[in-house]
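Of the protein chains in this complex, one is absent; all others appear in place.
== subunit A ==
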Amino acid sequence: MSEIIRMSRRDFLKTGAVLSGGLVLGCYLPFGNSAGAADPATTFAPNAFIRIGSDDTVTLIINKSEMGQGVYTSLPMLIAEELACDWKKIRIEAAPVDPVYNHTVFGLQVTGGSTSVRTEWERLSKAGAAAREMLIAAAARQWKVDPASCRAENGFVVHAGKKLSYGQLAAKAAKLPVPQEVRLKDPARYAIVGKPRHRLDSPAKIDGTALFGIDVQLPGLLTAVVARPPVFGGKVTSFTADKAKKVPGVVDVVQVPSGVAVIATGFWPAKKGRELLDIVWDDGPEGGLATPALRQQYVSLAQSPGLVARKEGEPAQAMQKAAKQLTAEFEAPFLAHAPMEPLNCCVDLKSDRCDIWTGTQFQTVDRNSAAEVAGLKPEQVHLHTTFLGGGFGRRANPASDFVREAVHVAKAAGKPVKVIWTRDDDMKGGFYRPFWYDRISASLDDTGNLTAWQHTIVGQSIATGTPFESAMVKNGIDDASVEGAAEIPYAIPNIQVDLHTPKLLVPVLWWRSVGHSHTAFVVESFMDEAAHAAGKDPFAFRRALLAKHPRHKGVLELAAAKAGWGKPLPAGRGRGIAVHESFGSFIAQVAEVSADRKGTVKVHRVICAIDCGRTVNPDTIRAQMESGIIFGLSAALHGAITFKNGKVEQDNFDGYPVVRMNESPAIEVHIMPSKEPPGGVGEPGVPPIAPAVANALFAATGVRLRTLPFNPKALLDGMGKG
């Protein structure tokens, strides 16, 4: 698989190879082959993304998964801007698996890395423009006029008082050649892109009709739940299913590679049956895994340098010469993604065809994995992408765990079956954000300037051992482990960032904002410590070090200004600031916090400034910032997956709390006007919030918390109130 990944995610982010050209011709499919049942006699389908019916319906085939980030609206906006269609006539279809829908950079069908708008902007604009030109050409031919005298407007081609709708022109336009070159609109004349627009998927999401994977219904569909090993790397030694099989509704109990599946007529009997299974497990080598011991192992690794990810100057020598030196250690736990829709996958397997319905971010990989399990060719597997009840990276899994397992169960069942994970299964099922431990030192000269920075990171690699290893791991360093740390923008003459990559059987995965989710916490917390050690204001200290990074500096200044940085706050409250670049966007956040007598942290208000370049839907950008801040806040205040005797200790939202309404801060988002290439917005809102809150807590209490999630007892102890 790795040979089809043309460029690693990080290379892509580095080079900003966003609007690579020449893709429109590559995306044309043979007529009517785009996505199903369009009648070629009356339908105009100039490319894989657009179908216009004689009834004026404009069907847009979207190759990105809608998991909340708004791609079913932002990508249509890009097409509609050029196509000049009637927005109300737009229908969305999820793309089938086909190379034509591959990510323009990663080379497979995937939604991730906050790349959808960045990578599809040019391709979809051209797709819309080509269709528009063909509709205009069809009308001009019918009227026997110069196409240049016609224009496209809200679903019609118009000329001197005459007009024809796109539906009326569809059949004729379909017979015309696809233009080789298309002229795109001048962004200054955009009517749709860059202006707030209501989401196309909202109505279905509040009346219960939006179809998620878990909602799929088929005639004769069975439901299965699977008992999986309680320890990662464990296996079934033996099992008896006599009691389970007696539960009314249980149809069968079968062993699959991932455990023991109870197949029933519905979820409840399947779950009841599972509770009655007697399974003897072999825990394997991780049977003794415990978080405190793991922490000790990581702590000792952090005391010596690892593989060097970045080195400039001679940090060790500079440290020795410095007037002041400071060192601190930081910790961030394993985290579950915990999307609201627990994992599930529905499979209808026949001898020569397999249909799969699931909410996935990873269509090509899942389709190919399913084919392997089913013993079919990839093209015999038809994967139908539903809405995703949250993804956050969990549904982009190189191992295709929930898809492979469901195909195994379907094979055994011999009937269509939907595997549903309970919340406990989902939370204990692995593929976590890695556990991280960081040691970091810095030195200051006698005027308070940073002279050296040395950062050692300890944590598992996500890509190692997957088909993505060759593209993402270079010289032993997984890009995702050091992103946000290796390329810090601050002007420091001597820098070293290095990495230890311990191996564990705990499966880890990309978690919304990936490496940035911990590196921003460490770097921006420690930058604050350095500012205080230098006796300088944390905002002014950063600002001075960012003189050569105008976009960082711009959002930093905007956030500080909007937050009233430096102005007095009510007693007990503190303000903290953090700035971080990720996924092509620059974000600064200011948090206002206080802590009560129990050490409970209250985040009152968050001011967020973002520079994400050119925008498509500003309201979506605001929504994604709010979303990222609250997602990051859940991790900062509550989230931790821990192990005892090899087993995950958390199983539901009581043991793994997330921010709720009563803890949700007021959030203000300010978007920096920009003509820069577009940046991502799905993930970049997450990284700055934990350090902004940690820095605000220090301002409010004088206590520096360096372990996530923030521990109320540690805060009280620090305040001398423990």
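One rule holds for everything that comes next: a contact is a pair of C-beta atoms (placed from the backbone, for glycine too) under 8 Å apart; a residue touches a chain by one contact, two chains touch by 3 or more; residues count from 1.
One rule holds for everything that comes next: contacts and distances are computed from a predicted model.
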Fill in: Name of the absent chain as recorded in UniProt (options "Sarcosine oxidase subunit beta", "RNA polymerase sigma factor", "Peptide ABC transporter permease" or "(2Fe-2S)-binding protein")
"(2Fe-2S)-binding protein"
Worksheet item: Any idea which of A:Gly113, A:Gly390 or A:Gly718 touches the chain not displayed?
Response: A:Gly390
Worksheet entry | Sole contact to the chain not displayed, among A:Arg151, A:Arg423, A:Arg543 or A:Lys562 | A:Arg423
Response to the item:
Touching the hidden chain, out of A:Ala41, A:Ala293, A:Met340 or A:Ala547, is A:Met340
Worksheet item: Of the residues A:Ala170, A:Ile629 or A:Val648, which one touches the chain left out of the display?
Response: A:Ile629
Worksheet item: Hey, which subunit A residues sit against the chain that's not shown?
Response: 66-70, 198-199, 201-212, 214-215, 217, 223, 248, 266-268, 338-342, 387-392, 420, 422-424, 604-605, 619, 623, 626-631, 634, 652-654, 658-662, 664-668
